[in-house]
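Shown here is a partial selection of chains from the complex, left in place.
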Amino acid sequence: MIRVGIFGATGYAGYELLRWLQRHPQARVVFTTSESSAGKTLADVIPGPLDAPLIAPDDAPLGDVDVVFLALPHGVAAQMARRARGAGVRVIDFSADFRLATPEAYRRWYGHEHPAPELLPAPYGLPELYRALLRDAPLIANPGCYPTGALLGVAPLLMAGALTDPLIIIDAKSGVSGAGRVPKQNTHFVEVNESLAPYSIGQVHRHVGEMMQEAHRIARGVTPEIVFTPQLLPVSRGILSTIYLRVPETWSETQARAVYTAQYAGEPFVRVLPAGQLATLAHTTGTNVCAISVTLARPGLLIVISSEDNMVKGAAGQAIQNMNVMFGLAETLGLL
Amino acid sequence: MIRVGIFGATGYAGYELLRWLQRHPQARVVFTTSESSAGKTLADVIPGPLDAPLIAPDDAPLGDVDVVFLALPHGVAAQMARRARGAGVRVIDFSADFRLATPEAYRRWYGHEHPAPELLPAPYGLPELYRALLRDAPLIANPGCYPTGALLGVAPLLMAGALTDPLIIIDAKSGVSGAGRVPKQNTHFVEVNESLAPYSIGQVHRHVGEMMQEAHRIARGVTPEIVFTPQLLPVSRGILSTIYLRVPETWSETQARAVYTAQYAGEPFVRVLPAGQLATLAHTTGTNVCAISVTLARPGLLIVISSEDNMVKGAAGQAIQNMNVMFGLAETLGLL
């Protein structure tokens, strides 16, 4: 039985994590923390199905757990990771703090010094690409919600060296839980409802750094260049990424799809849809699955659509998948 | 041409007011204020169709206008009303500051002293009930969003002295714009979406004071007692109030409906639905109409359903209707 601590249980990702862990047959949640609601219980704070006592982060009994999940703001997470590693506890971090491989990249995208550079680099927790690096890892950087779907959507082509033009356009639409639980003007119901709002488009969203880093790592042939258009969608959860890529003019749709089915054969959490089906949010809501459709728009232009639940495969579910790999358990345990 | 000033143009009600006034053939908006965004324009602050320069409330040229609309927090509104009245400008106040007739009632429901008691009492701006009192009034208290639909829904029976039991149950559901534009936890998209959340139920919501005051004023026979169940609905605008009342056991549904059609004959903004139709939000969205259906649930128990757009008949539209009455214009001007 793996003993687990959750830091940041009152955010959307932490709450979702607790929900899934309660069904996990080999994990037991020992503590749940909240900076602002310590002393209360989860049911006091959130009108939902879960309950658990909330303790202050500083009071967390690190000696009683095997692994901690950090659902904390970036910057704060790295400091807690250092503390946990100092206590010999493994770490799965939801924040961006360990996703970029170098302190320089971190400074460039996050605008300040890395708070725990001695822990860099950490393996990037996308099991479908880096499974071998995650086994027994002391610290795993859980990928960003957008990069998860985007990278699973482009990886097979990159690894096949099939791009004929470096430009990859990712037109992504995310549910509002991705923006966090702290109320802001742009997450007010009336502002989101009945609208669709692009933001940070081009190459400025912080997830571009993470996507470019990983895309470069796996690409053969041309060095990919990513243009990213995030958009806030009036739904609670889910990310649909429509990805435009250039492939050889001679490729058929069947040929392109075969690259995906070959790459993901045997993967329990990637589902390549058959010809004639397009990925929708409904394909993956509430699951740890990334569903991918492959369509040839016209000779040489491929449209790959990737669907994921941003709270599951994009956050809590993938974190548990990483925990399963880290501890040598069956990868699907607690996730079906 | 009536010269108009709007205080609080960046809230939902103020913004809606500006939208309607731009189509009003006899009104011209001279200034729009914003406490927090003075110096910017409306289009800088809100991604919508409107634009106008925003000035600080203190800089408002009261000498240039005939009437001001106050879409301000309660407490603040009364102070601005005093200033405007001091300058000889008429006032239509969206806040609760002038809805209760006495400083004592205000203290009881709002918990502090009334900031401008010398202006009390002001006529209650529900033209269908108090039209004569609104003509040439220097100050009108625009009714609350919930009380508008609720009072129009119960008034005919109260005025007819038809209640056989004092208890009136009002089960009301409101769109989120009613909670204002300042982001709070309970207006976060993810908290509202796919939920329905009752709050302040029983006799504690501040609108109960206003509803009881007006119900008592118009009732014949028994003194009504209101129990009120407000609920936050995952829509942007609209209030549907389902009202349960006891009437004589001998009454037919036709007889009950006739009380309503008689009361509201000739009213341009109340629509009593024919037998077989139930009021829905869709009946009134985007209009200044209150739609009312009357159903006999069983002998002696009537279900009246009242629908209004909380931003129009429940706020900005009714304010313009009041302005039209105040200045002796056709009541429907700019509202069709």
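Chains here go by letter, A and B, matching the order in which they are written, and residues are numbered from 1 within each.
The rule is short, and it goes like this: a residue touches a chain if its C-beta (ideal position, glycine included) is under 8 Å from a C-beta of that chain, and two chains touch if they have at least 3 such contacts.
On a predicted model such as this, the values are computed, not experimentally measured, just so you know.
Oligomeric state of the entire complex in this file, given as copies of the one sequence with 2 shown: 4.
Definition applied: only the chains that are shown with their structure count from here on.
When the CA atoms of chain A are superposed on those of chain B, the rotation angle is 180 degrees to the nearest 5. If each chain is reduced to the centroid of its CA atoms, chain A and chain B end up 46 Å from each other. Interface of chain A with chain B (complex): residues 12, 47, 176-177, 181, 183-185, 187-194, 197, 234-236.
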